[in-house]
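Okay, structure first, notes after.
Of the protein chains in this complex, all but one are displayed in their positions.
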Amino acid sequence: MNTTATKSNLYYHDRVVTVLVAWSIVWSVLGMAVGLYVAAELVWPQLDFGYPWLSYGRLRPLHTNVVVFGFAVSALMATAFYSVQRTSHVPLFAPALAWFCCIAWQLAIVAGGLSLLAGINASKEYAELEWPFDIAITIVWVCFAIVFFGTIAKRKIQPIYVSNWFYGGLIIVIAMLHIVNSLAMPVTLTKSYSLFAGAPDAIVQWWYGHNAVGFLLTGGFLGMMYYFLPKQAGRPIWSYRLSIVAFWAFTYSYIWAGPHHLHFNAIPDWVQSLGMVMSLILLAPSWATMINGIMTVSGAHAKLKTDPALKFIVLSLAFYGLATFEGPMMAIKSVNIVSHFTDWTIGHVHSGALGWNAMITFGTFYFLVPKLAGRDLYSVKLANIHFWLALAGTMLYILAMWGAGVSQGLLWLSLDEIGELNFSFKDIMGSMAPYYGLRVVAGVLFLSGTLLLAFNLFKTLQGQKVVRVVPPPVAAMEAA
Amino acid sequence: MNGLGLHQRLERNAGLLIFGILFVSAIGGLVQVLPSIFQESLSQPAANTRPYGALELVGRDIYIREGCGTCHSQQVRPLLAEVKRYGPYSRAGESVYDRPFLWGSKRTGPDLHRIGGRYTDTWHRVHLLDPRSVVNNSIMPAYPWLAERAANADGDIQLRLKVLRRLGHPYTDADIESAPAKLEGLTEIDAVIAYLQQLGAGLGAEQ
Partner (left out) sequence: MKQQTTLAPWFPLRLLISPTKVFNELAGTRPDPFVMFFKYLVWFALIPPFLAYIGAATFGWRLGAAEPLFLPAGDLLLVNMLYFAALLFGLVSTAVISQWMASTYGARQSIGIHFALVTIIAGPLVVGSLVHLYPHVFINILAFIPALIWSMFLLFRGIPVVLRITPERGMLMASALIGYLLVAAVSLLGITVALWSRGIGPSIGV
């Protein structure tokens, strides 16, 4: 086979990986900067200077979309393309299509981001982009699936490695969720009405919203962990059996948990209760995977280096543990009474997004980029400073939002002896200013860390050609 | 081990793996989401709930465009303090004409589901144009541009109503025919106020 292969098929396709990594970093800086800006607008509302496109309501969807679809998805595509080649011992299937995914996706984010600024907004959370973008996303996603599963189909190693199950789950489930939730009837090119209305729409939306978090921000990144953590630690995953059980339990139970976003809302009680119970069950597979990860690094005695990449990945597991515990806890109705509609939810999302997603991605990039560039990281010292900035920023963010959220939740519900409200909404809202101020500080810390990463990795890649790696020559296909 | 043996088949066959993931992840949706889509009681309008008028619909679409839902919920929970603060709790039947729903997930500002009739049109106008002139510590953005743009600037109101009719909203030909006239001479801020003032009206008869 090797003799007949064209030149480009001799090497792993890592240039497309590098470009995706670069875009992911661009989006992380931009997305976090927009996040910081909206955080500042909640302290100084005049910051929109009277421009519609700088208005909070338009920038917040931009923040979430750029971070989730720009930063996270680009990082997932990059790492999926990188690891699927190495776990299959073959170069990418249809590399041209991989390039199409890479470029089309970035164009969709640019155009989609601009459309959000223009106020073209379908208003479903994490699915704000209007129908033409929904179609574009679907097309790119199908191409992503073809490249990914095509590579697996021509693999030279029989068993499909566990990281690929998670990436596969990401591709399949997100496709299902995205298509169903985006069903709408177009009015014009920039306006459509959802096929679902009212309560059913709410249930469909949170089935989507919760599982976009589940299969993209949790599952997809677990795929990243399952490949890069053992690579970093230099030893195989701690328990293969645990990874199987956790994967299927995760895939099965996550999908049920969405209605905990609608506790005490106008949807049937059985749907709420089922959502709560399944959220609690979800803790088991989430933590099983975390334990598998922690035990994998913990046993890595000899090979361990003080390398910033591993630091980030290990710390990300700590925040993963927090977020996957906090989530089910907040799904308990008697906690949710207080936490619902408050900044506690925002804090929870960010303990996941900053502490888990961003940190594991940073760790992976600190490992990956030097490999792609074929030289050492430009500055380990900068990476270590980044580590502390990221940790401090995340902790400060979480603390500020815990304080804000719990105060809001309790004060809103607070009644005096004769059953009258103790506090006006206006006063409670006014008392949030210091917390919102703290959050701005947290954002500055975290963003400056991300800027250090961008600079560091840019310097690492600067002037280098992407290293060409040849798949292992011996076909490892087992004689079954 | 038998389980491991079964899994080895999944692991060696990409097609089976894809199917397995799809099957396992679809169960939850089929059992939990699908029945609620077709549950009749969730699509029955409440006593006073009617489809949005042309002006209100334009207002609602502006509310969506400006992302008001990122800070304001429209869902009063059945809790004593919430009913005290906002009014009667929200019923499913009140949002049957909401495409998409706007219940929200965050209250940076107060809930708006029972805001209709609480303040005068003039108050809303002043508040939307300069929130801090009426609520001194407000952190809401100002929306000066709403007063400058015509309510029918997009010119597609009839199309919107037709699409909604196809989705099952009971608009008559006369409703659609007269829609542009109802927007005549009005600005976007009038539309938003009209939308806000009818919020919560759906409950009237029951209370």
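Letters A and B name the chains as they come in the text, with residue numbers starting at 1 for each one.
The rule we apply is simple: a contact is a pair of C-beta atoms (placed from the backbone, for glycine too) under 8 Å apart; a residue touches a chain by one contact, two chains touch by 3 or more.
The structure presented is a predicted model; accordingly, all values stated were derived computationally and were not measured.
From the set A:143, A:225, A:255 or A:314, the residue in touch with the chain omitted from the display is A:314, counting the whole complex.
Within the full complex, the residue among A:159, A:268, A:374 or A:403 touching the omitted chain is A:403.
For the chain missing from the display, the contacting residue among B:79, B:126 or B:186 is B:79, taking the whole complex into account.
Looking at A:145, A:337 or A:385, the residue that reaches the missing chain in the full complex is A:337.
Residue positions on subunit A in contact with the hidden chain: 294-295, 297-299, 301, 304-306, 311, 314-315, 317-319, 321-322, 325-326, 329-330, 332, 334-335, 337-339, 351, 391-392, 395-396, 399-400, 402-403, 406-407, 409-411, 413-415, 417, 419, 421-423, 427-428, 430-432, 434-435, 438, in rising order.
Definition applied: only the chains that are shown with their structure count from here on.
Inter-chain spacing, taken between the CA centroids of subunit A and subunit B, is 27 Å. Every residue of subunit A that touches subunit B in the complex is listed here, in rising order: 41-43, 45, 48, 50, 52, 55-58, 60-61, 119-125, 149, 152-153, 158-160, 165, 168-169, 172-173, 176, 180, 185-188, 191, 193-205, 207, 215, 241, 244, 248, 251-256, 258-259, 261-262, 264-268, 271, 274-275, 278, 337, 340-343, 345-346, 408, 412-415, 419-421, 425-426, 429-430, 480. Against subunit A, in their complex, subunit B makes its touches with residues 4, 7-8, 11-12, 14, 17-18, 21-22, 24-29, 32-33, 36-37, 39, 42-43, 61, 64-71, 73, 75, 77-82, 84-85, 89-92, 94-111, 131-132, 135, 137-145, 154, 156, 159-160, 163-164, 166-167.
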